[in-house]
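Got a structure for you, questions after.
A protein chain is absent from this complex, but the other protein chains hold their places.
Labels for the chains are A, B and C, by order of writing; each one numbers its residues from 1.
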Amino acid sequence: MPYIARRTLTLLSSIVAIVTFNFLLFHIIPGDPIRLIARSQHLTADEIAKLHHEYGLDGSLFSQYLTYLKNLLHGDLGFSFTYQEPVIDIVKRTVGNTALLLTTSTLIVVIAGVLIGVFAGSRHGKRSDSSTVIAALVAWSLPTFWVGMLLVFTFGVWIGGLPISGIKTPHAIYDNIFQKWQDIGMHLILPTLTLAIVDIAFFVIISRTSLIEVMSEDYMLTARGKGLSRRTIVWGHGFRNALLPVLTASVLYISALVGGAIQVEVVYSWPGMGLLTYNSVLSRDYPVLEACFLITAVAVLVANFATDLLYHKLDPRVGVQK
Amino acid sequence: MSLLEISNLRVAYDSPAGTVMAVDGVDFSIEPGEFVGLAGESGCGKTTLAMSIPQLLPRMARITEGSIRFDGQLISDLNEEQMKPFRWKDISVIFQGALNALNPVQSIGSQIQEPIRVHDSSVNEVQAHERMCDLLEAVGIPAKRALDYPHQFSGGMRQRVMIAMALACQPKLVIADEPITALDVMTQAQIMDLLRSLCDKFDLSMILISHDLSVLAQTCDRVAVMYAGKIVETGRAEDVFGNDGAKSRADHPYTQRLLKAYPNINHERVFIDGIPGMPPDLSQPQHGCRFADRCDLAIARCASEEPRLSNFGNNHQVACHVATPPGANYS
Amino acid sequence: MNDVTPTHPTGMVRQLWRLGLGRAGIIILIAVAFAAIVGPMIFPFDPAAVGADASSILQAPGNGHILGTDELGRDVFSQLLTGARISLFVGVMATIISTIIGASLGIFAGYYQGPADTVLMSITDFFLVVPALPLMIAMGAIFGQNLSIIILVIGFLSWPRTARIVRSQTLTLRERQYIPRARSLGAKNMRILRVNILPHVMPLIIANTILVVAGCILSEATLSFIGLGDPDRISWGSMLHFSFVSGAIGRGAWWYFLPPGIGILFVVLGFTLAGQALEQITNPRLAADV
Partner (left out) sequence: MVSIETSENTSADANSVQGFGSFSRRNFIRAAALTGSIVVVPGFLAACGSPKTAPTNAMLRVGWKSDIDTFNPFTTVTTEAIEVQSLIYDKLMDYGTDLKIEPSLATSSTAAGNTITYVLRESVTWHDGTPFTADDVVYTFDLIGKNQLGINAQWLTDYQSVTAPDAKTVVVAFKAPQAFDPGLVIPIVPKHIWEAKTVEQIKKDTNASPIGTGPFKFEARTQGQLVSVTRNDTWWGKAPSAIGVSWSLYTNDDLQAQALKNGDIDIIPQVAPTVFDGLKADKDLTSVALDSFSFHHIGVNVSKVPGSKGNPLLLQREIRQALGYALDRDQIVQIAYAGYAKAAASILPPSFGDSYWEPSADQAINNNPDKANALLDAAGFTKRDSKGIRQTKDGKALSFRIIAISSTSVDVRTAQLFQASAAKVGIKLTLAALDSDTLASTVYNTDAPDWDLFVWGWDSGVNDPSYLLGVPLTSQIGGNNDVFYSNPEYDALYTKQATEIDPAKRVELVKQMQQMFYEDCAYLIPVYLEKLQSYRTANWSNLTETPGGIVFNFTRDNYLKAQAGN
């Protein structure tokens, strides 16, 4: 069976696992989910009865699970009493903003992180390598939200000049699409910078370590023997081989990235899934909290699936096994 | 004028345990088109000697004394940048573990083709590709497999790719570091014939490093035997090993013991005795002959005075107080 | 992993000390531990003592307050020392839990191959990939916010990494010859685990544990910042939370929101440096000679 089919199967089974875990966490462990929801919302008797029916609570545990799956497949993530609208609509409004934040920051983090990591690795043993390692270890120990607070203080209060909250200037009227994206771009600078400062360190450390291990391989000596330029040796031969372990390590990074996104969105009131998760905790809005967790987890699974395929494509040694 | 002249070369490794003189005053030369073998136990400094020519030494190794002249030009004091034009254009290397010496994520074709255009920009993409295909055919690999990756080849085939790569820029000197150790006997023979034929065909000279004397005896014009960082015997293969290898005329006691370490197909089966003792610790200062405490012919002088290479006739040199040149009675 | 790893802990500390990274890590950790233990004894003020009047709110460092006051006029320096205790306590306790679960699972899965291994490893991979913070938030919101639940939640989510690493080390150890030989001498599995495998895995567990502590402290700080910390306890995370919502940033009260962050940074950095140095000892090729 080709690798892709096998890997898709594992992806589907993990999604089923995450859905079951989610059902367990939100519907079974806390006892009666309706009591949980009702405790923080002003529900009348008939609303509670409607919910009982909707969650299929009268049936057995397994039938509840089936109802839960059926609702999920119909895109029914439950009803939010705080927002008085179906959860799916609320989440739809926020997913785009988080995706925008994560794609920009991940691109910058991966590219800059790997470049610096490879640079440090190629300078192995010299002062610039050890100082980069120290800087990366310090950056990796910074709490993301604190970095956000410091940037809010520097660029919002002390020096000023950069927008520190929201995705665009409230009630702004734009002449054209370009100005709208320019405004969003301005609001994107600080959140991306916050994520970048901490997360670049992860890639610097990983790619540096990977390059050093690669540099001690025999084919690097062959490359040197060929009289190639130092740049070709490091980037032509070293870099591509070093990239593979970085790809596998990025699995860990993806789940950490989601945590970072939540912190950044809370500090900058960036209207994404992270802020929605934070607000749903404050308003004890369990249906929304459940949906946010489920969608984030599935997104991480899909991202890992994509990373594995990319790795599979990049490393010829793996591709051949049929 | 010989292609390569190494005089009084000293290469030191500084390791946490102190500096080790891996190559301690070696004189070595090679003529154009000559096929020279370099023999000795592992750790005797043969690889360090060979690798110091293109300066492909590990980070903590450095040439402390002596000179290496290539085609008359002094190359031992060149820095990395100045060394580049020589590497692969004039001096190329065939490494031992071929799988690991080839870049796993790059097709063998592009790896072979890579040095061609680096060293000769006048060659365009098509010409380089053609030469790569000729080289593959020359080493017995169908050109259509140029796009395959190293892990798709057997051990022997990979060694052929290494050879093709080494000849990519028609170098003057090829250094083969234990090219066949990892292969089965049959493949070893094929590879050695291939090396010999290519060497003659392209009239290039080759240094073949091996701890396997039988291999050197069959294919090399001349041989040098190294022990603990010094060359103890050098000369024509038949002078050092005897033309049929039957009668041991090697003169240096160490070379004799090495030859005895090999079962001879023509002789009756006899239990092979290894050489007792251990090679000396090169981080300590050496005095006298380094083989002295393992040599059963050792005399007092061996322990105090280091023997110099003396001529035993038509360039057959031996560094031993006890060994006597031919003609003298051989006690 | 090669065999040069000194299995004797003091040997490890000596080696750790020689490495610059290790030395910095140990110094930082000792300093922080000292502040956390001795601190509360030498409080200049009771951390919960509220200020006298309006002028004592968000007051710059001075007249007795080394690090000024917070939005309720309470002494920031005293809170910092109490906060150190909670942050370290949660970090270490959560790590102990995660190491016990992770190490035992890793050794068990690594040693007993077959179905046990595949099942355990699929669970581990599941939790390795699941995003940690959203899960912690969900569990925190459902199970409430007292200290023991926070410790359990963080501990519960940090064991997969340890399990993965310990399992791979156990696998390599298991292949070594002397394990089958020991079994042939009739040694029962438990004894083999205790005598042959555990001592060799221990240095790796310690190195990983130290890195996990760094992660746990960061998680506690983040949870407290989001408002899911224990409301009755002062921790560095909760200090940052209240400084964020009380307008300290707007007033440029750096003495309120800088120190707790630096505290977290130092502790996490200390553990990370020590952990990285230990990792270099167990895998010298990574040495940055630093």
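The rule is simple: contacts are C-beta pairs under 8 Å (C-beta built on N, C-alpha and C of every residue); 3 or more make two chains touch, one makes a residue touch a chain.
Computed from a prediction, not measured in an experiment: that's the story for all the values here.
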Which residue of A:Gly59, A:Gly75, A:Gly96 or A:Gly125 touches the chain not shown here: A:Gly125
Option from A:Leu11, A:Met220, A:Met273 or A:Ala297 whose C-beta touches the chain left out: A:Met220
Hidden-chain contact residue, picked from the options A:Thr10, A:Thr154, A:Thr248 or A:Asn279: A:Asn279
Among A:Leu188, A:Val258 or A:Ala297, residue touching the chain not depicted: A:Leu188
Touch with the omitted chain, as defined above, among C:Pro160, C:Gly227 or C:Gly275: C:Gly227
Hidden partner chain, residues of chain A it touches: 39-42, 44, 81-85, 104, 107-108, 111-112, 115, 118-119, 122, 124-126, 152, 156-157, 160, 162-166, 168-175, 179-183, 185-186, 188-189, 192, 212, 215-216, 220-221, 224, 228-237, 239-240, 269, 271, 279, 282-285
Footprint left on chain C by the chain that the document does not show: 48, 50-54, 56-58, 71-73, 227, 231-232, 244-251, 284-285, 287, 289
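Operating definition for what follows: only the chains that are shown with their structure count from here on.
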Chain pair whose interface holds the most contacting C-beta pairs: A-C
Whole-Å gap between the CA centroids of chain B and chain C: 54
Shared-contact residues (touching 2 or more other chains) in chain C: none
Residues of chain A whose C-beta touches two or more other chains: 125
Chain A contact footprint on chain B (complex, rising order): 54, 56, 59, 80, 83-89, 92-93, 95, 97, 100-106, 114-115, 118-119, 149, 151-152, 165
Chain A residues within the chain B interface of the complex: 125, 217-219, 221-230, 232, 237, 240-241, 244, 314-317, 320
Complex contact set, residues of chain C against chain A: 20-21, 126, 128-135, 137-143, 161, 214, 218, 221-222, 225-228, 240, 243-244, 249-250, 252, 254, 257-258, 260-261, 264-265, 268-269, 272-273, 276, 285-286, 288-290
